[in-house]
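Note that this complex is displayed minus one protein chain, with the remaining chains in position.
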Amino acid sequence: MPLTPISYPTVGSMGKTGSWRTFRPEIDYSKCTKCTLCWIYCPDAAITRQEDDSPKIDYDYCKGCGICANECPVKAIAMHREEE
Amino acid sequence: MVTIKELPKEEYLLKGHAACAGCGTAISLRLLFKALGNKIVLVVPACCTTVIQGPYPYTSFVVPLQNILFESTAAAASGIVAALRQRNLKGITVVGWAGDGGTVDIGIQALSGAAERETDFIYICYDNEAYGNTGMQRSGATPYGAWTTTTPSGKRERKKDMPLIMAAHRIPYVATACPSYPIDLVNKLRKAKEIKGTKYIHILAPCPTGWRYDTSKTVELGRLAVQTGLWALFEIEYGKFKLNPPSDRLIDKTKRKPVKEYLTLQGRFRSLTEEDAERIQKWVDEDWDKYRKLASNSTSDFAPYGKI
Partner (left out) sequence: MAQMIIDTANHIAGYAAKAARVKVVAAYPITPQTTIVEKIAEFVESGKMDIEYIRVESEHSAMVACIGAAAAGVRTFTATSSHGLALMHEALHWASGSRLPIVMAVVNRAMGAPWSIWPDFSDSLSQRDTGWMQFYCADNQEVFDTIIQAYKLCEDERVFLPAMVCLEGFILSHTYMPVKIPEQKKVDDFLPPYKSGWILDINRPFSHSNLVSPEWYMEFRYMIQEAMENAKRLIPVIDKEYGETFGFEHGGLVERYKCEDADLILLTMGTMGSEAKIAVENLRKDGLKVGSARVRVFRPFPTEEIVKLAKEAQMFAAIDRHISFGMEGFLATEIKASLLNQKDPPLVAGFIAGLGGRDVTFDTIGKIAKKSLKWMHGGKVEKETEWVDLRE
C-alpha cells in the first residue's frame, strides 16, 4: 500500500458501467454522416472516433443516457430497451 | 477557429467513471482535456468530481489530481503554483475545478484571495446549480424557483452573479461557457491558458439528477439556457466585455426564446406559478439590458489595475 491514498488511472474505475443501462443506443451507419457530434457529447467517452471518423460505441461502459441519440442531426441513433 | 474534428482523440477522462448518466460536468471535463491536453495539475475540492474519479485505488483521470478540502480549491492552487515556480517548472497549467457550492458559497473566500493576489492559474466553476455531491441541496448558485432538497417549494432568492463578482476583482480574464457549445468552451480554455494571472471560467453544467429531466436532454437544455438568454455566453478580457455567439445576437429580445421553453422541461421548476415564470422572464430581460450596456461600453469598469 502507498503511505497515503494514491490512485492510478484506470479504465472502468467504477467497474463496467454499461450495466447501468436501461436503454441502449444503436447506430444506423447508413444514415451516419460522421459529423462526430455524438463522440464529443458523450459524457462517458464511451464513443470512440474511428480512423474514418465514424463512431463506435463501447457497450461495456455506455450508460445509455441517450444524449448521442438526442443530438444526432440526422437521427441515425435510436435508443432500444435492453432486454433482460 | 478550431472544429470538432480537429480536437484530439486522446481521452484523459477514462470511460467507466462514476458520473451519473447524462452528466453535463463529465462532458465539460472531456472538453477541458480536449482543450488543454494533460500538462495540467487539477485541484478538486469536495464536489461531484470527487466522486466521478471513482474509488481508491482507481481513478478515471489521467492528470495529477489533488483532492482538497471543500472551501480551499484556490488556496491549494496558490500553493501548487508557488511550488512549481520555486522549482522552475514551466509549461504546467494549474487548474482549480470546483462545483458551484465550492465556488460561490464556501469557496468564495479562498477564490477571492487568490484572485486579489493575482495567482497565475485557471479557476473553473462547473455549475449544476446545487450541492450535487451531497444530493442536491441549494447553493448560492441555485436559481429562483428551483426545487432542491433544502428548498422543496422552490428557492426564493436569486442566483449569485459569480462571473461579475470575479470581474470586479479586475482579473485579466472572465468567461461563461456551456458544454452545449463545445468549440466556444475549448477556445476560452485555450485563451485562458495563454494569459498570465487569475482566469475564471464559469460553466453551466446541466444535471439530470438535480434538475429532473430525461438524461438525454443535457446538451439540449444547455442550448436552451443560452437561446432563452437565461445563460449568456460572454468574455471579459482585460476588462472588455464581449458577448459570444449565439448570445451576441440575443440583445434583441425578439431573438430570445421565451424562458418558459427552458423551465417547463425541468422537474425542478414544476412548482413554479405563472407569476414566478413572469418574474423570471422579467429578470432575464433586465439582465440583458445590463449586458447591452456592458457590451457597448467603450471604457471598461473591469480593467485590471495598472493596465490601460
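Here the chain labels run A and B in written order, and each chain numbers its own residues starting at 1.
Basically, contacts are C-beta pairs under 8 Å (C-beta built on N, C-alpha and C of every residue); 3 or more make two chains touch, one makes a residue touch a chain.
Quick caveat, the model's predicted, so the values are computed rather than measured.
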{"item": "Sole contact to the chain not displayed, among B:54, B:182 or B:222", "value": "B:54"}
{"item": "Residue touching the undisplayed chain, where the options are B:67, B:137 or B:300", "value": "B:67"}
{"item": "Absent chain, residues of chain A that touch it", "value": "1-9"}
{"item": "Missing-partner contacts on chain B, residue numbers", "value": "38-41, 43, 50-51, 53-57, 59, 61-69, 71-72, 74-80, 82-87, 92, 109-110, 112-113, 116-117"}
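Heads up, the rule we're going with is that only the chains that are shown with their structure count from here on.
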{"item": "Between chain A and chain B, centroid-to-centroid distance (C-alpha), Å", "value": "24"}
{"item": "List of chain B residues in touch with chain A within their complex", "value": "4-5, 7, 9, 11, 13-19, 21-27, 30-31, 34, 53-62, 179, 182, 208, 214-220"}
{"item": "Complex interface listing, chain A residues touching chain B", "value": "5-17, 20, 35-37, 39-46, 48-49, 53, 58, 60-61, 63-67, 69-71, 79"}
